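What follows is subunit A.
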Amino acid sequence: MGNEVGSEWIRLIVGAVIALAFASLNALFLVWLERKVAGHIQLRPGPKEVGPFGLLQTIADALKLVGKELITPSAADKKLFVIAPVLIFMPVLVGFLVLPFAPELIIRDMNLGVLLIFAFSTFSVLAILAGGWSSNNKYALLGAIRSVAQNVAYEIPLLLTVMSVVLMVNSLRFSEIVQAQGHIWFIFLQPVAGLIYLISATAETNRAPFDIPEAESELVAGFHTEYSGMRFGLFFLAEYTNMFIVSAVATSLFFGGWHGPFGFDMKIPGIVWFMLKTYFLIFVIMWVRWTFPRIRFDQLMNFSWKFMIPVSLANLLVTAVVLKFI
Partner candidate 1 sequence: MAEQFLEPVVENVYTLNLGPQHPSTHGVLRVVLDLDGEFIVRTDPVIGYGHRGHEKMGENRLYKQFMPNTSRMDYLSGMLYNHGYVLAVEKLAGIEVPERAKYIRVICSELNRISSHLLWFGTYVMDLGGFTPFLYAFDDREQILDILDRVSGSRLTYSYCRFGGVCQDLDSVFIDMTRAFLKRLRSRWSDYENLVTKNIIFIHRTRDVGVISLEQARQFGVTGPNLRACGVAFDMRRAEPYEVYDRLDFEIPVGTKGDALDRYYVRMIEMEQSCRIIEQALDQLPGGAFLNPKVPDRLRPPKGDLYFGFESARGQTGYYIVSDGSTMPYRLHVRVPSFGNLHVLVEAFQGTLLADAISTMGSVDLVIPEIDR
Partner candidate 2 sequence: MGKVNDVLQRFRGMPEGGTIVKDDAYKAGIAFSMQVPAERLREVAAVLNEMECYLESMAALDFQDTFEIVYHFNCFEPRSRFALRVLCGHDEAVPTVSDIFKTAMWQEREVHEFFGIRFADNPDLRPLLLPEDTDEHPLRKTFGKVNAYRRREEIYG
């Protein structure tokens, strides 16, 4: 018994270390991917000088960020200002603990996995608010306030759509949800929920066209206007890691996780399927970002409260009724 508990701990610690390493490398890769995708969409090559295809460009950038001076504005709330970037980065790491990369590759297959991920992702609001408020900058404060309102508004449709999936499986355990999609992915059974999830997830991660908290042309850089060096880097890392997590969650909830389409696994390991789908979703999010203008703040709220929430509620209702009578 004691032995088993020990192995569980080891699994957890090793997993956490791997997750940390993976999160950082993944974020660097995603930054590169973003720049490459943006570049090619805009008919330019993107980074290409450092390393093959410019792959090492983001590493060089990260090194530069590490080497930069950490400036704390003299009028800032110093403690909060320092804590905020850490606060935003820690919760996103938790997400990796429960993500089902492959049948045997889950660091901790909790029976509350789905709940845990969304509970922790709410933390980022707190960090953004702390960062924006403590900077003592009007742009940052405006960005922080916008961010809080936005995240509160979009968490509801997000969770409602997840609820409809959970209803279908009767479990909050990721592995069981993925298992249930062995033959048909939930995106085909729940297309509305899937679409709303993707839209809300984009808003949740503050990505364009919902990037109003850091709306460059209005608020300069939003809540991280005053941050420099690696503190800014942490915000950046958190954004991209968050993007990975929401895409991974979407993959496991709607796109069949480690399964191939319609039960055809084609002898490809589950982790490859999982990663392929996740990165494809990330690509779509990037593609959207580089296509659309930004929505105005009140339109964004209207869209959430007047359209997304009613539709996702209706979707949940329909799901519940259908499940009841099947």
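Candidate entries met the following condition: all candidates are chains of the complex that A comes from, given by their letters.
By definition in this document, a contact is a pair of C-beta atoms (placed from the backbone, for glycine too) under 8 Å apart; a residue touches a chain by one contact, two chains touch by 3 or more; residues count from 1.
Bear in mind that the values here come from a model prediction, so they are computed numbers and not experimental data.
Asker: Pick out the one candidate among 1 or 2 that is in contact with subunit A within this complex.
Answerer: Answer for subunit A: candidate 1.
Asker: Would you tell me which residues of subunit A are touching candidate 1 in their complex?
Answerer: Answer in residue numbers: 38, 41-44, 138-139, 142, 208-209, 211-212, 215-218, 220, 290-299, 302.
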